[in-house]
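Every protein chain but one is kept in place in this view of the complex.
Letters are used for the chains, namely A and B, taken in the order the chains are written, and counting of residues starts over at 1 for each.
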Amino acid sequence: MSEVTLTVNGREVTRDVEDRTLLVHLLREHLGLTGTHVGCDTSQCGACTIHMNGKAVKSCGLLAVQADGSDIVTIEGLANGDTLHPMQAAFRENHGLQCGFCTPGMIMMAVDIVNRHPGGLDEQTIRKELEGNICRCTGYHNIVKAVAAAADEMSGVAMAAE
Amino acid sequence: MGIEGIGARVLRKEDRRFITGKGRYTDDIVERDMTHGVFVRSPHAHAKVLSMDTAAAEAMPGVIGVVTGQQLIDGAVGNIICGWMIYSKDGSPMKAAPWKVMDPEVVRHVGQPVALVVAETRAQAADAAEKIVIEYEELPALTDFSKAMDDGAPQVHEDVPNNLICDWQLGEEAATDEALATAAHVIELDLEQNRLVPNAIEPRAAIASYNEAEDHFTLNSTSQNPHVARLVLSAFYNIAPEHKLRVIAPDVGGGFGSKIYIYPEEITCLWAAKHLGRPIKWVADRTESFMTDAHGRDHVTKAKLGLDADHKFIGLKVETTANIGAYMSLFSSATPTYLYACLLAGQYTTPNIYCNVKLVYSHTTPVDAYRGAGRPEATFVVERMVEAAARQLGVSPAELRRKNFISEFPYQTPVLMNYDKADLHGLLDKGLAAIDYDGFAQRKAAAAARGKLRGIGFSCYIEACGLAPSKAVGQLGGGVGQWESAEVRVNPVGTIELLTGSHSHGQGHETTFAQVIAERFGLPTDNVQIVHGDTDKVQFGMGTYGSRSGPVGMGAIAKALDKIEAKAKKLAGHLLEADENDIVIEGGELKVAGTDKKLAWHEMTLGAYTAHNIPDDMEPGLSEKAFYDPANFTFPAGTFICEVEIDPNTGVTQVVKFVAVDDFGVIVNPNIVEGQVHGGLAQGIGQALFEACHYDDAGQLLTASYMDYCMPRADDLPNFALDHIETPNPNNPLGVKGCGEAGAIGAPAAVMNAVTDALGTEDITMPATPEKVWRAIQANRPAMAAE
Partner (left out) sequence: MYATNYAKAASVQDAVAKLQAAEDGKFLGGGQTLIATMKQRLAAPSDVIDLTKIPELHGISAGPDGLTIGAASTHATVAGSADVQRVIPAVSELASMIGDPAVRHMGTIGGVLANNDPAADYPAATLGLNATVHTSKGTYGADDYFRGMFETALDEDEIITKVVFPVPQKAAYEKFRNQASRYALCSVFVAKLGNGECRVAVSGSGQDGVFRVKEMEAALNAQWSPDAVTGIAVNPDSILSDIHGSAEYRAHLISVLAGRAVAKAG
């Protein structure tokens, strides 16, 4: 057992967990943050994608103790109160989700993609960057549209803030 | 339409919870005192179980108990059923061998469950599962189902000789043979339908609990049809009578058919929850999903198409062997027979059609309905044959189709179906314009200049969905009726709860169903709450599959709304002292036509509940229920045109253009319909280019994770160009036809017709992987060089 301390969605939490506990299980089972999902065993579907210290990682691919001391943001922490994050809003506005199961991971990855491409995103880049996230419902068409729309919105927000 | 009525692009009401991580899927639910189950599964495709020792596992930390198949048999748990009886051409019934929930004596596919270990944590259950000692005697396995009927082939079930479940036929063989004999041209192809794994991203899961004080079970489960689950759990598996069993399907992360069926895991968990006295959660990992979710497709087919001198189709003969896997799953008999052969007329006037299907067992995971279920297979046969015919005759594939289109409706096909209405020429015209067909030669030349092979392929599909008229289903051997139910409960303040037997696992019912109500009464969709997926709340329902929630589920809603409307008008007439026939409902008001007399919707509903002033013959309240049984199947149709570019050096195929023009009848929400098409196309393109389930000769599943089973990614797929024609369905209260499967039905043929066009050979199977394409190019090189 190890004691793990994390900042999750802005709140510091400490839990005693077995060393073999994956980060995703700490989030889901110990913290009740069930928005982060598990869709495969080989870290390929991306449904468990979260942000660790500002970067997208697959929370099924690391032990909770590996994340000790880090800053975690999950889908539950993305919105600002009642105000949706532009990526969340764009997924809704562009019908970028159907069953919703891959959606949290998709949105967390999409935010990371936009963060890493401050100069803007074309369709081909978005498709390429989504290679670690699998959706079975949408055929990706509207996900790509949503990411592009949010990227525009987010860069507009960033420019306005400067 | 109102701004939120039928035809409006209303944003989905359900999205807010999914985009904020507040969805509630089965694995998100925690029951008090919950335990965790892990199944022990057969590592062999075919073996006798000689012994099983669970003592060491039971002694492991945290273990509550171990459940074996023998315990289930001793507990009178029934065998798993196939729900559709079919007959061989000699009149004998299909030979469905018993499917024991966890067979204690023989295992017949890799992954078959043999025991359940229940422990305080999932990790403890997994640790203990490894301590169960099972002695197997390995037996020869049959995985190449094309050899299933060979003498000496390994036998899957003792009482099914040559593994032949049913030798089924439809149509007139003699007449078809005669047509082919007199044909000016006969086109022959050997075709394969690759085996697919549905792969909803949410793995199957169940939480079973038992309340001893009330002698009552609850099952939370990833089900597309919770009522049907409860029915068979009660009637066939002897878990509990229906009133003692509540089945809840909360948010469900995709289904595509694989979550229709009631699997050994749910049955075992329910029995064990009572036996062990604790709630049990089981969640499949992805490899378990690969090994146990019902797979799809898996046919080999020989087809012959005869044309007369004028290029009219005069006969189609199709001989198919369909792999059923190790056991007969719920719809496994119907999928490769009635849902397949009945669609072999396609969009054409072919007068003579005969189809023979041999359903065979093999030592593989059971195969059942997967998005499209039989209709993708039929469309593939018809559309590959037509395209091959056009090429062999040197005529335009578009014009050959046009020449043979059905143009007068209703049209009775030679294979049972009676098409109600379609505009096939209109669909093709729109498709040709959208793809810029005339510009193809130029695009092909430009691709050649870049060293690429460019091809174009058509798929003009028509399918039957909206399952289905119950009488017809019964006559064809189905074990249930396929109507749907709806209950509209109008509250005293005028808001509405709609209870539906359809189940939404991505289809957006919370939005579209609310739109149907908004359309009828002019109310905002926010005033409507959709209730579904809970047998305690909704009286009964057949669930969601076969593109039925639109045509059948909404049909039931429309009928219930008719009753609400009639009562509302009668009450409004009474309150406004007008004839009820003069009342019109619009914009949330009940008005007397031609006057300024009116009532707000909520004034009427409150009046119904206070009942201070209602007609003497009227019951208080405003709540109505309806069952809707469709008069016919519905027949969506469409033209898909695909363009691919192939890199001849690597064999990589890229879909560069894809046009889909569909006729789904009336469209309730274009956003959602387009989304359904996108997803279906992705699965169809996946079948054509990427997805294949492989077993080795010993029956080991080689594609049991995303490392080996290729799921299409964003960069594998193009943007799709969609368009529609709306010919309202004459037999449906709302004019809708259903849209959930069309993409998956039509796309594989369009892609393969484009690939074979680019390659100049028909000789390539799905999925057209880079290596297969490269090999086809190698094999074809002399021919290409000679051109």
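Going forward, a residue touches a chain if its C-beta (ideal position, glycine included) is under 8 Å from a C-beta of that chain, and two chains touch if they have at least 3 such contacts.
Everything numeric here is computed off the predicted structure, so don't read it as measured data.
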item	value
Neighbouring displayed chains - absent chain, whole complex	A, B
Touching residue (missing chain; options A:7, A:66 or A:155)	A:66
Residue among A:8, A:56 or A:84 that touches the chain left out of view	A:56
Per the touch definition above, residue among B:211, B:495, B:654 or B:703 touching the missing chain	B:703
Residues of subunit B in contact with the chain not shown	123, 126-127, 130, 649-651, 690, 694, 702-703, 706-711, 713, 716, 769-771, 774-775
Touch list for subunit A against the chain that is not drawn	2, 18-20, 22, 41-44, 46, 49, 52, 55-58, 60-63, 65-66, 68, 109, 112-113, 116, 129, 131-133
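Methods note: only the chains that are shown with their structure count from here on.
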item	value
Subunit B-touching residues of subunit A, taken from the complex the two chains share	18, 20, 28, 33-42, 44-45, 47, 74-76, 78-79, 84, 88, 91-93, 95, 97-104, 107, 123-124, 126-128, 130-131, 133-144
Residues on subunit B engaged by subunit A in the complex (per definition of touch)	11-12, 14-25, 27-28, 123, 199-203, 251-254, 256, 285-287, 505-508, 671-672, 674-675, 678-683, 705-707, 711-715, 717, 719-720, 743
